[in-house]
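Removed from the display is one protein chain of the complex; every other protein chain stays in position.
Each chain gets a letter, A and B, in the order it is written, and its residues are counted from 1.
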Amino acid sequence: MMATLIPPTPKERRAFRLNALALLVAVPLAVAVGSYEDVMEWRSAQELNAIVAAPNKSAIYAGAEWRMERVHRLNEPGSAALVVIVEFEATVKDPAAFAAACNVALTDASKRRWKPQLLTPSIGRRVRPEAAERPRCGSASLKPVKAGDTIKMAESFLTPPDIGDIDLIVSLSTARPTYLVLD
Amino acid sequence: MSGRFSIGALGKRAGAFIIAGLGAALAVLISFASAIYEASQPKDLVQAAAGQSVDTGRWTVVARRAEFGRNVRGAPASQQDRLAVELELTNRSAATSPGYTRLLELESPPAGLQRPTFYLARDSAIASGLHPDMPERVIAVWTWPPGALPPQKVRFKVTSQIYKKRDNLYGAPGWFDGPTVATLDLTIGGPDPVAGAK
Partner (left out) sequence: MIRVIASISGLVLAVGILYALQQTKPGYADITKPIAVHGTIGDRLMARNFELTATKVTLAQRIVLRTGTKEQVFETTGLWAVVEAKAAARHESVTVIAASWRGPSGSRYAMSQRFSTMPGLLPSERLEPGLPRNVLMLFELPENQVKDATILVSRTPFAPIDNELHIKANVPIPLFVRNVARVTRGSTAGDWRLEIQ
């Protein structure tokens, strides 16, 4: 029934061991090469290292110099929410790096994040109409920008009334995983 | 290197190969023959008319009437000629589904015919997902290409949907397009047999 096996020669045995050892290197290498692009793509979607602009100071980020201008906290009568409008500006140095998809969020000491509203709430349009007319961060780069332009932007948020000291977080796809914090 | 196997073992191996080869050839032959047999014996398609219920697997379909023109009952007005078919659909699966849009297909469509839009008969809103075990009347509306001849009679192919507990790609459960199960003949402007019976 059984095929009679001839025992392997010492030479064959050595070749077998060598190949088994080579696998230990080849398999992790294959995984690393195969996933490199995915890992890089994941990394470029994350916000990992911060550039912090202290209050009343500017910071260089994504080919522009960013500065916080004003923060308005507005109470709409009859609503439990606080409307926060943040006005900020960027002086462009490298238009290619600045013209990119922009993520904005508001955060406080509790590390919760509020994403911006698509439309400025009505109280914001009444109290700060000039802020409501400013472009949002994502739409500011839709128009062509030149080096040296100063772009004035505004974002509005709905937050609980007891929100503490707030930071604005800005990140552009050209600069991620680095992000900007405007204090 | 000398041979790995002794001569006697090689002979046995050859025998095993021959037996396996014969088995495989037999399997190929049987599956081929059964495919030819099935193709030579087409299943009779159900020939449905207005008012008759057709079971398509996931849906029960009753066609009630067909209409042609700019203004069709149950759909918003339009400037273009349209073919409208009122259907009563019942979702027989266990979840809300919008998967009824490919149930009916014209057998000989005019060139350039787009996929139909579905409206709820009750309020002429665009129909979305239909819920399990809740019969709902919808109007399927085909915008007729300009210049194509207005139809007198229409014949549709009714496509089935079949449930697979495990699909071929992920092993996930789901509903998939199946074979045509029926043909449906409707006369434009014909009476609504369900309404007539009431």
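Structural remarks
One rule holds for everything that comes next: a contact is a pair of C-beta atoms (placed from the backbone, for glycine too) under 8 Å apart; a residue touches a chain by one contact, two chains touch by 3 or more.
For clarity, every value in this text was computed on a predicted model and none was experimentally measured.
Annotation: of B:11, B:76 or B:129, B:129 touches the absent chain (contact as defined above). As for the chain not pictured, it touches chain B at residues 94-96, 120, 122-123, 125, 128-129, 131-136, 165-166, 170-173. Take chain A: the residues that touch the chain left off the picture are 80-81, 105, 111-115, 117, 122, 157-160, 162-163.
Everything that follows uses one rule, which is that only the chains that are shown with their structure count from here on.
Averaging C-alpha coordinates per chain places the centre of chain A 46 Å away from that of chain B.
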